[in-house]
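Quick one: this structure, given as structure tokens, is what I'll be asking you about.
For this depiction, one protein chain was excluded, whereas all remaining protein chains were kept in their positions.
Right after this comes subunit A.
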Amino acid sequence: MPINTLESHLFDNHSVNTYPFDVLKNATIGIDVEHYISRLLSFKKELNYDAISGVPLTLLNYIDTDLKMFQELNIRPLFVFPGLKSTSQYEKLLNGKELNSSEIYHRKVWDDRTYSRDGGYSFREPWSSIPIRPLYGDLITFFIENNIDYLVAPYSAVVQLHYLESKQMVDVVYSSTDYLLLNPTQKFILGFEFQNREFKSLDKTNILSRLNLSFEQLKNISFALGNEFQPERLPGFLSASFPSLHDYVNNGGSIINSLLQDPASLEKFQRGLALLKYVPVLKEDGSVGPLNSELFQVSHSSSSKPPNIAQSANSSSQSTPSSVNTPLYPKDQDLQIPNDLHDVIGQRLSNELYFYISLGLINFELLESIIYDHYLERLPLDAQVTQLYEKITIGDDSIELKGKVLNVLTSFLNRYYQVKRLQLTAVYQPVRELTLNQRIQPTIYSKIRSIIVKTNQANGTVFTLDGFFQNFSSKFVTDSVITDYPNDSQKISQPIDIVSTGLLRALTILGFVDYSFALTKWGELLVSPLFQQSKHPKELFLLLVLFKLGKITERDLVEPSDSKVTSDERKSITLISKISGLLKLKTRPINYNSKVSRSVLNFRSTISKINTIVSETLNSSLIALFLSATELESSVRLNDTDYWRQIVKQIPFRTSVPNTLLGVATLTFLTTYINAKEEGPEKGTEAVEKANAFIEQTFSPVSESPKAQVVEAFEFFKEVGSVFKLLGDSKLVADKSLLQRFESSQKLIDQIQ
């Protein structure tokens, strides 16, 4: 989060310099991914993005174009993702357990839209940027495939970039105005303008003199208004903006003085200052810790360091010389590290975990829940919590599963994390607070550790989900179980073996395999030929998990619906379009500005949550595998980054589920068809032609062959129907009416084809 309202002020002040792009020739640029993407996709672009979700249609295309530009000038980009949230950032997310502004905005837009169908809405909250956490998997996969360097910072990407720059690993940094807070002596890039072959740059010293502010004053204003390190606007400054405070300070006002009356604000202010100074960074040697003195000497000697800090520190060390246990650097204030940093940064994890974070291998939500004691659930994009959504997020089975996953993750961490009390907080209305229990003994890991999949494939064979499910059988499971501690021949090193092992263990945790390593009834579905021959095993698997966790009923799948008419056919349409939304419409990179559907988005949110659950389960079993290291061959002690990137790339369920466009296209097609049939005396074929023509017309800008892809979606629905029939046969689904709904829906499709 950049310094609130500063950027436009800088432009107003003409403090932003423009340079030709050629200046950056041969440079290595450290790029703050969050800022970069907020620049690529400002809130004025892809207005419908929050209504269709997924990967923004134009995003990867933009990045690709930029990378070509870099290549042309031999510029080496290093993309730095932000990592874990700091205490204040996480507290802001908890936000008094109220709806945050984007949730309120999304709900309002959807509600408005339901009442008036005028369109012309932007689903994106003004001045907001796209939340990038859901896109980590997609972006990292993209970077690995294109052989582009990336790094996930342990905490703040801005400070990580500062470290990289100070170590001269990057020549220049592309970041937001937050970078001004770090070292006021250098230039950094604020934005690229590829079309003009220019870039915008800020020079910190120049800005200070131009704004007529000292470094301290700039910091004070920015901490009052909110920035990366202090993400809230402090209560005394709710109506203020940077220009107004700038004016205030230039006329002799003091931010500090106005804070003194409010202890809560003061506390936040201090915490921000402490965070700015002590945010840990991933260092060259792989360790993680606060930036040390070498980086701070520059900025602090040049700025006006309040003399009282040094004095008070000195006096405290003088007055209590005996009380200081380890006064390593009692006099050098730059090396003073306070003893309550965990209140500012969050509790510390092991260096190895930070390494996996840097690869993009861990789900942050799990780690943040063990750091901050809360697993946080917030409203989905469609801003409505359906019964189904509740079941999969706060239902008993889900809570139990979450506890197991956390148990696996904490198996090899400090005992503190294994026993601390965690809770799941769902900021729905009303807010739910549920206890998570990760204190399971004996640990889940001790039950699944004997699963080791050794495929004996040739070197370099790549893991695929299709391949895994095709080989999946009860024999496959029993073959993968070892009886004792693994001997050397049973140990694994190949990415495909590692990912397969992790996945099989995850399947066990998810309940497809029981702890005696036999297939459960759900697991047997996985070995049915229907499943194994499917073109879309991933989507079918997600549906299976959904049905399993959600104890699904007809009502769960046909509500909510976009149509108020609840005829039989309308219900079928809703069901078909939701299931179709699981598949990806092959799209062109354009700003999509056409039809959207709240019901399809709602189902997508549900499936996305399922995807997260599966991914969390898989990742924690993998992390435990790495941390344990007893099942891994010692010869590959994993010091090759490419090797790690191969593993990361091959891990399934990391990328986000597709946007809703194919679901919307199917919904549009079927609605047109039904309307044509109901309204006129048209025969079936004429209605189909009308529907075909309509979706060609509506979706041809965004996709090449929408009609053919809708047909493909129908085929997928048939598969799902068959699988669902199997579920009914195995008595895994109780709701008879849902079975009938699938049958009648299938009939509707047959009618059309």
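Please note the rule applied: a residue touches a chain if its C-beta (ideal position, glycine included) is under 8 Å from a C-beta of that chain, and two chains touch if they have at least 3 such contacts; residues count from 1.
Basically, contacts and distances are computed from a predicted model.
Student: Absent chain per UniProt: "Protein interacting with poly(A)-binding protein Pab1p", "Large ribosomal subunit protein bL19m", "Putative site-specific DNA-methyltransferase (Adenine-specific)" or "Mediator of RNA polymerase II transcription subunit 21"?
Tutor: Matching the unshown chain against "Protein interacting with poly(A)-binding protein Pab1p", "Large ribosomal subunit protein bL19m", "Putative site-specific DNA-methyltransferase (Adenine-specific)" or "Mediator of RNA polymerase II transcription subunit 21" yields "Protein interacting with poly(A)-binding protein Pab1p".
Student: From the list A:19, A:121 or A:476, pick the residue that touches the absent chain.
Tutor: Touches the omitted chain: A:19.
Student: From the list A:47, A:67 or A:337, pick the residue that touches the absent chain.
Tutor: A:337
Student: Of the residues listed, A:69, A:273 or A:465, which one is in contact with the missing chain?
Tutor: Spelled out, the listed residue whose C-beta touches the missing chain is A:273.
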